[in-house]
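Next up is a structure, given as structure tokens.
One protein chain is absent from this view; the other protein chains keep their places.
Order as written gives the chain letters A, B and C; numbering starts at 1 within each chain.
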Amino acid sequence: MITAGIIGGAGYTAGELLRILLRHPEVKIDFIFSTSQAGSPISSIHQDLLGETDIHFSGNINRDVEVVFLCLGHGNSIEFLNKNPFSATTKVIDLSTDYRMNSEDHSFVYGLPEFRKEEIKKAQFIANPGCFATAISLAILPLAGEKLLQDELHINAVTGATGAGTSLSATTHFTWRDNNFSAYKEFEHQHLNEIGQSVKVLQPEHTSEINFIPNRGNFSRGIFATSYTRFSGTIEDAKKIYKEYYKDAAFTFVVDEEIHLKQVVNTNKCLINLKKLNNNLLITSAIDNLLKGASGQAVQNMNLMFGLAEDTGLRLKANYF
Amino acid sequence: MITAGIIGGAGYTAGELLRILLRHPEVKIDFIFSTSQAGSPISSIHQDLLGETDIHFSGNINRDVEVVFLCLGHGNSIEFLNKNPFSATTKVIDLSTDYRMNSEDHSFVYGLPEFRKEEIKKAQFIANPGCFATAISLAILPLAGEKLLQDELHINAVTGATGAGTSLSATTHFTWRDNNFSAYKEFEHQHLNEIGQSVKVLQPEHTSEINFIPNRGNFSRGIFATSYTRFSGTIEDAKKIYKEYYKDAAFTFVVDEEIHLKQVVNTNKCLINLKKLNNNLLITSAIDNLLKGASGQAVQNMNLMFGLAEDTGLRLKANYF
Amino acid sequence: MITAGIIGGAGYTAGELLRILLRHPEVKIDFIFSTSQAGSPISSIHQDLLGETDIHFSGNINRDVEVVFLCLGHGNSIEFLNKNPFSATTKVIDLSTDYRMNSEDHSFVYGLPEFRKEEIKKAQFIANPGCFATAISLAILPLAGEKLLQDELHINAVTGATGAGTSLSATTHFTWRDNNFSAYKEFEHQHLNEIGQSVKVLQPEHTSEINFIPNRGNFSRGIFATSYTRFSGTIEDAKKIYKEYYKDAAFTFVVDEEIHLKQVVNTNKCLINLKKLNNNLLITSAIDNLLKGASGQAVQNMNLMFGLAEDTGLRLKANYF
Partner (left out) sequence: MITAGIIGGAGYTAGELLRILLRHPEVKIDFIFSTSQAGSPISSIHQDLLGETDIHFSGNINRDVEVVFLCLGHGNSIEFLNKNPFSATTKVIDLSTDYRMNSEDHSFVYGLPEFRKEEIKKAQFIANPGCFATAISLAILPLAGEKLLQDELHINAVTGATGAGTSLSATTHFTWRDNNFSAYKEFEHQHLNEIGQSVKVLQPEHTSEINFIPNRGNFSRGIFATSYTRFSGTIEDAKKIYKEYYKDAAFTFVVDEEIHLKQVVNTNKCLINLKKLNNNLLITSAIDNLLKGASGQAVQNMNLMFGLAEDTGLRLKANYF
């Protein structure tokens, strides 16, 4: 059994990690570190776990665990690792933005398995991608992989309220969000950095703008994205490229049917649909922001790092309704 | 034009008052007092009013307004009035719990028009009823009025998230409340006091328990209540009693059809449906908690106090969908 | 009092018309024609009207009413008017798509008051705009009016379930739509025709594509749209253009604050916010699809046609929560 630790156990991504790892056949949770909750049962925060487990949050860290997941606020992982070094062999999977941009200062691998599977298998340190970045990268990287991006990208995506984190805020108050819709950080969302970085790896000469409008939806989980760009080929060309790109993907499927968000909610899947319209290729993609967009992908990375089948512990039943 | 002031302008009930009074043909809003928002346009908080009005929150109170509405937190109205006396003729409508229980210490009239219309017309001070208290009192007072309560009452009601106020809390976080349901304060809700007081006025000898379970629904507005108690008469007897009781009511209608919540949302109406089942009379009632359960009823009381038609400014279009 | 008839009274737009006209101070509803519901009270379908009115659906048409609203399915208005001629002076407001495209075959005026106010005042026949067309036209016509469209338009909009009509369908089943999101008719929505027609009137030389992706949101009412296109001016230039264009608009407001959908739900308003980002002007617009996008706008047109104040009967209280 792989011993695992979780740092920062009270948030959404930590909760989803817990839900997955408690059912993972090859993992034993060693500790869940939370300064604010130390000593409390994890079911006091993640209340669906009542009756399932007696694990408690801990104020202590075991530096010799085989894998540690960092579920800290963005900006806090670097500081945490500096203050709390792990053993030389502990694998680290960071769910924050801290190590997503390549740099000479660190050796974290960008943990998008469809893009970096071989590097992930050999990595000790993983920077787990952002949720929007996952949904959008999976939509556009196959084109970049064939150097077929030839113009601007136009992307619109909507995320559920869990995307805003557990803190209470005006836009996550039920009375505000219920039956509401709004856009935010238009053209300026922080995930554009990691998306652009991955595009550049595959098609360095692409310099056109990636226009991205994020939206707040009145649902709890999931990201639904539409991306389009000029494309000279046929729809058959496009499907061939995408199906080839994802032929070994464990969770990303290119489907002929139109898709909708709830097909993927509570799963680690990404569904992708393609349409050729006017001179554009329209790519629709959908993920669960907390799973394929965060904790599910983190476990997928762990599975790859430890040589397990990629879907171990991740064949999750969709909620669907 | 009646000059009106609002004390505590940033909450839900103040917002609804504003929406109504801005369209009320006989009212001129004199000031909206808010210490936290003084100087800001009211549309900075009540953002649907953008484009409709330039009124600003004020840090000053005009003690000579003809009517003042107190939209303060429960417990704060008494203190506020002590520190801020109004003119000898200013009518006061308090939306908090502070003056709802009759007492020798004050002369506030309980402002449920279906129950106390004549007193309200002559009153200077009104204690506006609670939202659950309104929905439930309207369901059971006709029975008490005929001294037909003969056993325990069994009441279950569900309220929307606006019932919990504007403050952010765990149970009003969208991710918690969306698609969720829960009960709270079972048998112990504070509105039982005012309900019991009104029952006692009509049927002093009734001493059986009023059992009330409030619930949190995953919607924003409205209260839907089912109340039942032993009843020896026929359904025709019951309908006759209720239709007689509400024959002059401006907003409360006894209907033969089964009812659902959205029939009354965004209106000042109360719909009531009756069924005789086994030996029980089942009374189903529905209101908008912020209108008939708060600000709409406050304006209805104001209309009565100033001799206006009871529905002036209150013929609101239901949202319905 | 203006006598009004409604043809096809059982759908959403007819229901909203009824809700407005019943409260309109200058209108008397003469008949509500419905073959399927003739003889039933309108409150049997529009159940929020219980207690408010005793009007019944009628199987007869009064051809001498002063104004008639056609709330028929798309494609049925032409046939209906052919079979059922009205008096020579009856004004006709058609809510379907049938007469929206200009043609030598008819003399209907496109009823977007912000665009055609003077023609509407003099018109006898009005083609009421589509809901998406209203939200999008109001976002882009000020640019076209200054001949400033210089490149493609990129538009993404989301509509509530009422946009799909009252018929039951897979995508309006609660269990499908609740907490779901999806796109449809990408680049091919039928409202592109009327949008394009209006743009061409103002800026005939604009030939670039109008790319529009409609989405199904998991809410009941409203349209929220983001539109962007290349723009060389400053944000101040843009605001000046838009504020000038809408300076006489009764319901369309250009605001400096970011907007969200519920600010306009249950009102006849359109809110517009502008941002300059990269080289693009981003225009965000929001309306209620059943009001400004259908029945509210129809009454606004009626007000203009009869010389009434444009907002008569339309100063609706937002639901907001």
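For the reader, a short list of remarks on this structure follows.
The criterion applied here is as follows: contacts are C-beta pairs under 8 Å (C-beta built on N, C-alpha and C of every residue); 3 or more make two chains touch, one makes a residue touch a chain.
Computed from a prediction, not measured in an experiment: that's the story for all the values here.
For the chain that does not appear, the touching partners among the shown chains are A, B, C.
Remark: the omitted chain is touched by one listed residue; of C:Thr13, C:Asn179, C:Asn280 or C:Ser295 this is C:Asn179.
Only one residue in the set B:Ser220, B:Thr252, B:Thr267 or B:Gln300 touches the chain that does not appear here, and it is B:Ser220.
Of the candidate positions B:Asp64, B:Glu188 or B:Glu236, contact with the hidden chain is made by B:Glu188. Touching the missing chain, out of B:Ile195, B:Ile259 or B:Leu290, is residue B:Ile259.
Counting over the whole complex, chain A has residues 12, 15, 19-20, 23, 44, 46-51, 160-162, 178-179, 220-221, 253, 255, 257, 259-260, 262-267, 269, 271, 290, 315-321 touching the chain that is not drawn. Contact between chain B and the unshown chain involves residues 154, 156, 158, 160, 175-176, 178-184, 186-188, 209, 211, 213, 215, 217-222, 224, 226, 228, 258-262, 265, 275, 277-278, 280, 282, 284, 321. Within the entire complex, the positions of chain C that touch the omitted partner chain are 12, 160-162, 166, 168-170, 172-179, 218-220.
In this text, only the chains that are shown with their structure count from here on.
Residue numbering at the chain A/chain C interface overlaps substantially, since over half of the positions present are found in both copies.
When chain centres are taken as C-alpha averages, the shortest distance to the whole-protein C-alpha average belongs to C.
Superposition angle, chain A onto chain B, using Cα atoms only: 180 degrees, a multiple of 5 between 0 and 180. Computed from the mean C-alpha positions, the centre of chain A lies at a distance of 46 Å from the centre of chain B. For this pair, chain A with chain C, the centres built from the Cα atoms lie 39 Å apart.
Counting partners per residue, chain A has 160, 175-176, 178-179, 218-220 as the residues that reach two or more other chains.
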